[in-house]
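Missing here: one protein chain of the complex. Every other protein chain is in place.
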């Protein structure tokens, strides 16, 4: 059996689920899981994720896409079908802090992050040993604020990856880069957005005297730390916690949020909608 | 438009979702939300909750049930359809502690617990003013361990209620009562099951020196505090917390777990399965 | 035995704890609990809360304050001693939402909020029955944005209360009011500050698509929702949660944060420091 995932978004109206499930059934498939959401049954948007299996000798991905095309047109939908046998290729960008990188590589090595990692790219040489120890190519690119070297990043990333994860990458990617790369970029921000954007969110949290800190995983868009939020995690803190304590506590929530968000993304469980996300 | 909910459970096989959604579509309905779960695509169980709307002039509940009956038979399913316009009737049993009762009445009065409450029954007279202040009949029944007065409870409950909630009712209901009443009974236990069953769970927690306490909402069955768990909530505690502190902290988690579980139950979002629950 | 609490803040230097504990010991007292915090052992600030008991026939509060005065001067400290037998008088201001008011009155009635409540004041008549049912005076003052009627609030509050709690009071108090009242005012804000200040924080959270919502209890100062934070609580949410769901989920965190903050305040466990709080 081959497994596929359909992500599908359209204006809500009658009969969408019936039409999709009928399509799958008629083509010899079986729905494994279906998750669905409507913003408003009268005139809102409709979102569905369907995970289904088909006989080995049936459609391949290409045939499936062709066969489904009329259904998509019928509902004027945005949709995409993924073949679960094809792992996404995830490029990793990282600066000095290494705990998110460690978490990603650990999970990947344990077979839990079902992605290919074509490379880890960093403006910090020190991660080389860790990365190459896992048999993953490491690209050292000493980018900084004055020279972001985005063309080089692009040359590594555009053909070789399906999406990028910024696993604590400290340089802001330019709008031009986003346009040129033109695929999803997922960022972990070590603050509880929309509070504490930009630099040193733990320092900002300490200064403000908050009693809970948080981490946010979001898609990158043109606005700094403003893209659609995928996941957030929090930790209680007190006046006893120093900046160093916040950093240490925050690492747990950063790793947990990133782990969760990447798992969801890799399983094709996220649909973007306005500036938000549906996470099935 | 009239809204209905279908809860459906059967052995997993191909085409269930297609068949159900086709049924709804062909009968002029529209699926608002569908939630589905499979324990194992090969040979396991399949569960689905479908919330759908139909034209006012279409089927009533009885007609719908008749029309759906062949579908249910086809899959040898356990299923039930609920008319969302018909609120469930919830009988409340409570002993001395009143915070769960207060929470329930507050939510009910605010229009958030969409149930009818035919009565509150207690072996503690003191709740009368609170209950009757909300315009709800209050039955004082001084039951205790030696005389549980279950026949009287049954005479109040069996015709007038669709389910019972034990909002901190301290007497164990007998197997005979459960058989006679023969509908769902939901209990809030102020301990983190399966730890700390029975009497004084906060005292047990203190004695054991745990660092997290919890509350558990579950269906009642013949075994003390062993029925299928619906919801659990937790609170961190420390050596500084006295028994009184645990009780106070625990109240938040009791109310939150009960609020959540009752909302889910009333919206027909819970399917029992072996000794567990699917909560959509 | 009589119980007292000392709150004490000064520049850090050697021997403060020795001096204070020696004072208590020499005067026949016994320290029950001491909590202490230093921002930085070299040149920072030092904070201590000491709970101690003294013989009934010993000092009264006034004598104690006089006797301790030289110690305070020696360290150029800000300090205050509270007689635990004297409950604080807490005035309550509330607008339409009633869940925080219910929580406060419930806890007070259960003997857990050890305060006097001289009155509940509201610009919403509907709370009268609830409040007077507890035997507490209710003042209806139909204030709104155009006429905040702060002089009337002041006339009720200034002599009769030791502090005010804004239990979801929707009108901003003016700087003039703060100066005139000149005692602590505690506010519950139904958003995760510093995000989502001002009006409709749940709507703002929904619009932003956050995955965690929160509540914040803070002291009121001249800047809207900017005063020192005492407590924060959070709830995970998802794309399925409507504005109404956020409000319902948020109520749990609002009540929990407020319960916690008021307990700490009433037990004299909070010391303000810059724009932050030490909560022992």
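All chains are identified by letter, namely A, B and C, in their written order; residue positions are counted from 1 within each chain.
Throughout what follows, a contact is a pair of C-beta atoms (placed from the backbone, for glycine too) under 8 Å apart; a residue touches a chain by one contact, two chains touch by 3 or more.
A quick note: this is a predicted structure, and the numbers were derived from the prediction, not measured.
Asks: Please identify which residue in A:82, A:106 or A:140 touches the non-displayed chain.
Replies: If we include the chain that is not displayed, A:106 is the one touching it.
Asks: Considering the complete complex, identify which of A:44, A:133, A:175 or A:198 is in touch with the unshown chain.
Replies: A:133
Asks: Determine and list the chain A residues touching the chain excluded from the picture.
Replies: So the residues of chain A touching the missing chain come out as 99, 102, 106, 112, 133, 248, 252, 255-256, 259.
Asks: On chain C, what residues meet the omitted chain?
Replies: Residues of chain C in touch with the missing chain: 13-19, 21-22, 24-26, 29-38, 41, 53, 236.
Asks: Where does chain B touch the missing chain, residue by residue?
Replies: Listed in rising order, the touching residues are 37, 192-196, 208-212, 214, 228-234, 236, 238-240, 273-279.
By definition in this document, only the chains that are shown with their structure count from here on.
Asks: Shared interface numbers for chain A and chain C above half of all numbers used, same, or below, different?
Replies: same
Asks: Distance from the CA centroid of chain A to that of chain B, rounded to the nearest Å?
Replies: 36
Asks: Can you compute the centre-to-centre distance for chain A and chain C, using the mean CA position of each chain? Integer Å is fine.
Replies: Averaging C-alpha atoms per chain gives centres 41 Å apart.
Asks: Which positions in chain A touch two or more other chains at once?
Replies: 37, 236
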